[in-house]
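The complex appears here without one of its protein chains, the remainder shown in place.
== chain A ==
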Amino acid sequence: MQTETEIQSGGGQPVRCLLGMLGTDVHSKGIRTIAQLLRDAGIEVIYLGEHNSVKGMASAAVDEDADLVGLSFSSAAYVTYTRQLVEEMKRIGAQDIPIMLGGIIHPDDHAELREMGVRGIFGAGSTTEEIVEFVRSMGRSQ
């Protein structure tokens, strides 16, 4: 087992982070940028891009042995889609893989998202540092 310090200092196995988008949303500028910034911080990013299905995303999380799944939304349908993904991950036994959200996430929805098990919410005003910190904290030893 690694300690948190080892992971954060880059020692041992890097965190594997699956990033992608659901639905018809095409606003991928943010997630593409964060993918590169996470890579620069030593995180292994599996970038699925836009237009994934809920099923495809859930099974990729398992197949890619991801430590966490990151979704970006600019569509207001995010609560529905996130719930569908959480359900699907439960169904295939991947409920332990944490989920984080980025993009346009309204504060009024935070409680509902947390309740369904979303671990990280990074809306407007989140810094690169906060996101990198969070992703690192989702490594295996946690």
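Keep this in mind: a residue touches a chain if its C-beta (ideal position, glycine included) is under 8 Å from a C-beta of that chain, and two chains touch if they have at least 3 such contacts; residues count from 1.
The rule is simple: contacts and distances are computed from a predicted model.
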| Undepicted complex member, UniProt protein name, chosen from "Methylmalonyl-CoA mutase", "Aspartate carbamoyltransferase", "ABC-2 type transporter transmembrane domain-containing protein" or "Peptide/nickel transport system permease protein" | "Methylmalonyl-CoA mutase"
| query | In the complete assembly, which of A:D25, A:D67 or A:E88 touches the absent chain? | reply | A:D25
| said: Across the whole complex, list the residues on chain A that are touched by the chain not included here. | reply: 23-29, 32-33, 36-37, 49-51, 53, 75-77, 80-81, 104, 106-108, 123-125, 127-129
